[in-house]
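Can you keep this structure in mind? I'll have questions shortly.
Note that one protein chain of the assembly has been removed; the remaining protein chains are unaltered in position.
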Amino acid sequence: DPVSLEEFELAPRIAESIEAGEPLDIFVSYHDVSNEFAPFVRAGVERADEADNVNARFIGPVGADADAQISEIETLMDQMDGLAISSVSTDALAPLINRLVEAGIPVISYNTDNPDSDRLVFAGQDLVQSGREAGKLMAEVLDGEGRVMITTLDAAAQWSLDRESGAREALGEHDGIEVVRTLNTGTDPQEIFAAIENAMLADPNIDGILSLECCSTPAAGEWVERNNRVGDVKVVGFDLLDQTVELVADGVIQATIDQAPERQGYEAVNLLVTFLGGEPIDDLDTGVGIYTPDNVSEVMQ
Amino acid sequence: MPPTAGSPRYSPTRVSLARRVLTAKETGVFLALVVMCLFLAFATESFLTTTNLLNVGRQISLLGIMAIGMTFVLVSGEIDLSVGSTYALGGLATGMFIISGWPLLPALGAGLLIGAAVGLANGLLSTYGRLPSLIATLGMLSIIRGSALLLTGGQPVTVNERNGAAPDVLARFEFMGQGYLFGVVPMQLVFFAAVAALGWLLLSRTAFGFRVFAVGGSAKAARVSGIHVQSVKIWAFVIMGTLAALAGILSMAFLPSGQAGRTGLGLELDVIAAVVIGGASLAGGIGTVLGTVLGVLVIGVLRNGLVLMGVSPFMQEVMIGLVIIIAVAIDKWSMRSRST
Amino acid sequence: MPPTAGSPRYSPTRVSLARRVLTAKETGVFLALVVMCLFLAFATESFLTTTNLLNVGRQISLLGIMAIGMTFVLVSGEIDLSVGSTYALGGLATGMFIISGWPLLPALGAGLLIGAAVGLANGLLSTYGRLPSLIATLGMLSIIRGSALLLTGGQPVTVNERNGAAPDVLARFEFMGQGYLFGVVPMQLVFFAAVAALGWLLLSRTAFGFRVFAVGGSAKAARVSGIHVQSVKIWAFVIMGTLAALAGILSMAFLPSGQAGRTGLGLELDVIAAVVIGGASLAGGIGTVLGTVLGVLVIGVLRNGLVLMGVSPFMQEVMIGLVIIIAVAIDKWSMRSRST
């Protein structure tokens, strides 16, 4: 539901600074500024920063570390006119979000939602929904029949759990499809590749690899291509890393789901600016972009 | 300089306080800390505010609690790489006990016991098992992390009523991690202060502490003095394991959530860095609780300062590495200039 | 014990091969490896297939290349925690040079030079800087990781034509990482074999290798014999840094992509574990290239086997920790029984 400034008890400090026409200090905290996604989000934040009267700053821990994310926000609390956050851990960050909101600092979530907190709105992709889309795509390319392995670089992460449940739900609607296992690949690129390699050797009769994130997607594609199993083993994954785009264009990966990270970063700032400007804001679905060999040329410069 | 400097304990004449402070072992790291604080006080507006200082206090507490334990282990001549995993396992286990309906004290006790048991295993492997402790605890790092993952199935554990925590238990548990003593001092900091005080007493005032130094300085000579080297080292590991679990439990109480794949990952290196910045020697026999507290403060103030000054996160990584190197180098060099 | 009373002076008699193998330092880890392989051969269908064995060979190669370097560092009595970061920086830098249009050799050379420079910095800090190498390289771990992030802005670096790599350069670069010698043996394994052979020659047959052992056995004895202790240690670090960069470059050539926040994270502990499983001592002076190769194989076969047997990833963590402890324990115990 839409929320607006009237219903919000803004900290006097912020109200005064808006009154005085000072630039808005918007902080965008991302859950791991060292992952491959962060540069896109940062680009969106920087685009938003170009607007007059907006100081947008991109912050967050190196490596997904809840403590570090909390400490940083806590430290910068007094300088914030608004915070957009993508939480390392929804449960761990919720109390802090609530504390900020209570202190009169508007907080929205983006990229990764924190629905149980007092955040105002969420901008991003519905993770369960995007998992469902991935599942559907996989079912489609398999014609409703086959053995599927799910891969993820962090099986225990919240976003991974959400996408996995969506994907399993969608795949479960097809009797002919069996989810063989969820492979936890680890995060190092070599490790990811080796894990897929070993798993495919242990069970050579897998028909589809469904990757839940940016990074095991190209690895799965590379494995398929290098072992001459293109078309024989289908790959569906996430995001538009260079390598992924190329593999989709070559028909190695059948489909990938984009979540427009740059837009997420931009919208995160924009929503807060809008809110502080007195206009109501509401949840924003940044959408599920589906790219297949047919339309992937759109994202190739 | 006469060799009495810095050890006024047995010297017949009382040395003036200033003199004692200036020749104390902790001078190097203390100076580093003062320089950093002065710089931040001028360079930023918010560093010297009460809120910020209390924040720093809270942010260093868990690292600090573990660093006190690591001081015992390093002084005894060993090392413990498994503390990040123990931190995770202890906290997660306690959290799971609480949401499965246990009362507070048994849940806490069980969590601490798990930590103590890990310490015991580390100690047995490193003494009777004759493994270098770096290897024994490296193996345990992996074993304990895996156990935490198995225990939780890799799922995040969140301690709240919805998951089954009894409201009164939850309230008291959360107070441990999130509460404030007298409404001002974060409870985590209170725990850290208490652990530091007890640790100081134990290490520098008791027979056990004496033995830890003796064993770390020269295990053979300690044995000739009738000191049971193995049991002293095992106790040092048990203290470490228990404190790692305590820190993990407090983290659980603060957040109040944790995840086996992530909680405390890589923490061991931070903890060791803090203790070594505080002047302890990896070769054993040297180290003080005061130095460790200062070392922890250096890391805490540095992190806080970098954030306050808006240093980019990547640059922060570089700066942290530099400060570790510089702080220890200052310490080495000031020691050297004092001894020649 | 009468030391070797009665043993021949220059051991002129040839000892039988069986005897030599059975008393060799590497026996413990070799037995562990054989047991694991036998078990897997029976327990799984695919372990003994050529594809799988070549896969294992490829999967251990990069770890192996770094472990050879770490053997030099550990034998010289030091340790290097920065290798995971150097691996990332070396590979990413080379990748960036190639996509910005450099020819292959300068790009490779520059990447290796960066690794050598990191090694040099580690060496200088640990010798002339008088820092314990654990701390010096812990600081560098952070500095180099931060530098890699700054260099790439956190963007993944992918080496392909679209990003600007010249086609012929790309082809040769990819051959290094992905190609097969004679269409069968993965190039990475070829590199590992070459590095291992050179490392063996250097460590066990040359004057430099001799000095590495001397320096690690007793820095004082080496110094008073006229060995330039610092330069020997610095060279060991430089070799390590260069090999870490080489492994990083090969990883880049294999994938062909890397990311500064992820590549090689935590790799240092794997590398050290492999070398120590192979019988090297953290106290310095002991270790062989053959042992290290066996240690790397133990880790590689273990990882492969656990996946082939469908062991859950969480259980894998536990098992890896157990194997580290057991392998080193066997080694210690078999050494002990041999020496008494």
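All chains are identified by letter, namely A, B and C, in their written order; residue positions are counted from 1 within each chain.
Methods note: a residue touches a chain if its C-beta (ideal position, glycine included) is under 8 Å from a C-beta of that chain, and two chains touch if they have at least 3 such contacts.
Assume contacts and distances are computed from a predicted model.
Chemist: One chain is missing here; what is its name in UniProt, given the choices "Na(+)/H(+) antiporter subunit G", "Sugar ABC transporter ATP-binding protein", "Dihydroorotate dehydrogenase B electron transfer subunit" or "Ion-translocating oxidoreductase complex subunit D"?
Modeler: "Sugar ABC transporter ATP-binding protein"
Chemist: Considering the complete complex, identify which of C:46, C:160, C:218 or C:312 is in touch with the unshown chain.
Modeler: The single option touching the absent chain is C:218.
Chemist: Footprint of the hidden chain on chain C, which residues?
Modeler: 1-11, 202, 205-208, 210-211, 213-214, 216-218, 220-228, 235, 284-286, 339-340
Chemist: What residues on chain B make contact with the chain left out of this view?
Modeler: Looking at chain B, the ones touching the missing chain are residues 1-4, 7-12, 205-208, 210-211, 213-214, 216-218, 220-228, 285-286, 339-340.
Just so it is clear, only the chains that are shown with their structure count from here on.
Chemist: Measuring from the mean C-alpha position of chain A to the mean C-alpha position of chain C, what distance in angstrom results?
Modeler: 36
Chemist: Quick check: how many Å separate the C-alpha centres of chain B and chain C?
Modeler: Here chain B and chain C have centroids separated by 31 Å.
Chemist: Which residues of chain C are in contact with two or more other chains?
Modeler: Answer for chain C, listing residues that touch two or more other chains: 145-146, 149, 154, 266, 313.
Chemist: Two or more other chains touching the same residue: where does that happen in chain A?
Modeler: Only 33-34, 62-63, 155, 184 qualify.
Chemist: State the interface residues of chain B toward chain C in the complex, per the touch definition above.
Modeler: Residues in contact with chain C: 81, 125, 129-132, 134-136, 138-147, 149-150, 154, 266, 269, 272-273, 276, 281-283, 312-322, 324-325, 328-329, 332-333, 336.
Chemist: Quick one: which bits of chain A touch chain B in the complex? Just the residue numbers, please.
Modeler: Against chain B, chain A makes touches at 33-34, 57, 59-67, 70-72, 74-76, 78-79, 88-89, 91-92, 95, 154-158, 161, 184.
Chemist: So in the complex, which bits of chain C are touching chain A?
Modeler: So the residues of chain C in touch with chain A come to 44, 46, 49, 51-52, 55, 59, 62, 145-146, 149, 153-156, 158, 160, 162-163, 178, 251, 254-255, 257-267, 303-304, 307-310, 313.
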